[in-house]
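A single protein chain has been removed from this complex, and every other one stays in its place.
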Amino acid sequence: MSDRSGSSDSLDDGTSEGIDGFGDRAPSDTDGPSRTGRLDSEVRQGSPYTESQVIMPTVKVVAPFAFTYGLFVTFHGGGSPGGGFQGGAIMAAVVFMIAFAFGIEATREWLANTVVVGLAVGGTLVFAGIGIVTMTQGGAFLQYELLPVPLSRINRVTYGMEAVEILGIASIVSGVLMGLFFLLARGFSSEGGASGTGDSTARTDGGDDR
Amino acid sequence: MSFVETTVVAGYTVSDFLLAAAAGFVVLAVGMLYRAVKGPTMQDRVLAVNVLGTNTVVILAMLGAALSEPTFLDIALIYALLNFLMAVAISKFTVERGGVL
Partner (left out) sequence: MSGVDLVAAGSVPQPVIAQVTAIEASLFVFVVLTAIVTALARDVLAAVIVFGAYSLGMAALYTFYRAPDVAMTEAAISAGVTTILLLLTLAKTTRIDHEVAFESVNLPAAGAAGLLFVGLLLTTAEIPAVGDPDAPAWSNVDVTQWYIAETYAETGVENAVMAVLAAFRGFDTFGEAVVVFAAGIAVLVVLRREVFA
C-alpha cells in the first residue's frame, strides 16, 4: 500500500502542479485589485466568508472525532450496526467537512489524486483479490476458510470478512465519494473550452481539431 | 428486561414514557418543518435544519433507551457529528450561492 503511493508520488506531481497553477491564479487576481484600491463587492466579501473564524476552529475540533468515529464504525461492523459502507461514507464526509471549512481547492491540493484513485481502485482490487485467492485454493469466490493464513478456521472467516469490509468496501466508498465531491466541485471540463478560448486567435488551427 | 421495561409508574413503564416523549419531539419537528418550508430567508432554513438535526439526535437517543438497544446511540452519534456538516455546508452555500465554497 505504502510503496504504491510512494511510487506514484512522482506521477502525481505533474498533475498537482497544474492544479496549483489553476488554484493560485484566482487569489492573485483578487489581490491585484485590492492593492490598487478597486474593491468590488465579491473581492471584499470573499476573504472573511471563505476563512470563517467560527467554522475553521470548530472543524479542527470536530473532524478528528468524526474521522475516528468513521474508523470505529468500519472496524466494529462485526459487533454493532455499521460496516464498511457506512464508515466509508462518514470518513468521506469528514473530507467534505474539511473542504467546506478550508476551501475546496486547498483540500484538493492537500489530498492528492493518487490517494483518491488508490482508495477506489485498491479497494476493488483487494475485494476481488481476496475472492480470487480462495478460488485458487479450490473453493468458491470469497470462501474465507480457505484463505492461506495461519489462523483457526473461524478466525480466517472473521478476519477475511473484516479485510473485505475495511480494505475493500470502506476504501471504495470513501474514495469514490471523495472523487464525486471533487469532480462536482470542479464541474464540467472546459478542456473543450481550452480550444474555445483560443478560438478567435487560432480559428484556422481549431478547424481541423474538430 | 432492563429497568425501562420493568419499572412501572402509574400503570405505564418508563419505556412508554420515553416513547411518548420521543413522539412529542417528532411533533415539534413537524412544527419546525413549517419554518424550513416557509423561510422567509435562507438563514431561517439553516437554523431549522440544524434544529431538526438536533431534534433527531434526541429522538434517536430516546428510542435507544426506550427499546433497550444501546447500539442505537451509534446512529444518534452519526447525526450529532454530521448535522454540523450539513449546517456548515448550507450556511456557506447561502453566501453568494456557493461562490465562496
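When the chains are written out, they are named A and B in that same order, and each has its own residue count from 1.
Note that a residue touches a chain if its C-beta (ideal position, glycine included) is under 8 Å from a C-beta of that chain, and two chains touch if they have at least 3 such contacts.
Just so we're clear, the structure is a prediction, and the values are computed from it rather than from any experiment.
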item	value
Omitted-chain contact residue, chosen from A:101, A:120, A:133 or A:146	A:120
In subunit B, positions touching the absent partner	19-20, 22-23, 26-27, 29-30, 33, 36-39, 42, 45-46, 48-49, 52-53, 55-56, 59-60, 63-64, 67, 69, 71-72, 74-75, 78-79, 82-83, 85-86, 89-90, 93-94, 97-99, 101
Sites on subunit A contacted by the missing partner chain, in the whole complex	15, 19, 73, 77-83, 85-87, 89-90, 92-93, 96, 100, 108, 111-113, 115-117, 120-121, 123-124, 127-128, 131, 141-142, 144, 154-155, 157-158, 161, 164-165, 168-169, 172-173, 175-189, 191-192
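Just so it is clear, only the chains that are shown with their structure count from here on.
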item	value
Inter-chain centre distance, subunit A versus subunit B - centres from mean C-alpha coordinates, in Å	30
Subunit B-touching residues of subunit A, taken from the complex the two chains share	42, 45-46, 49-50, 52, 55, 58-59, 62, 65-66, 69, 73, 80-82, 86, 90, 93, 96-97, 100-101, 103-104, 185
Residues of subunit B defined as touching subunit A within the complex	71, 74-75, 77-78, 81-82, 84-85, 88-89, 92, 95-96, 99-101
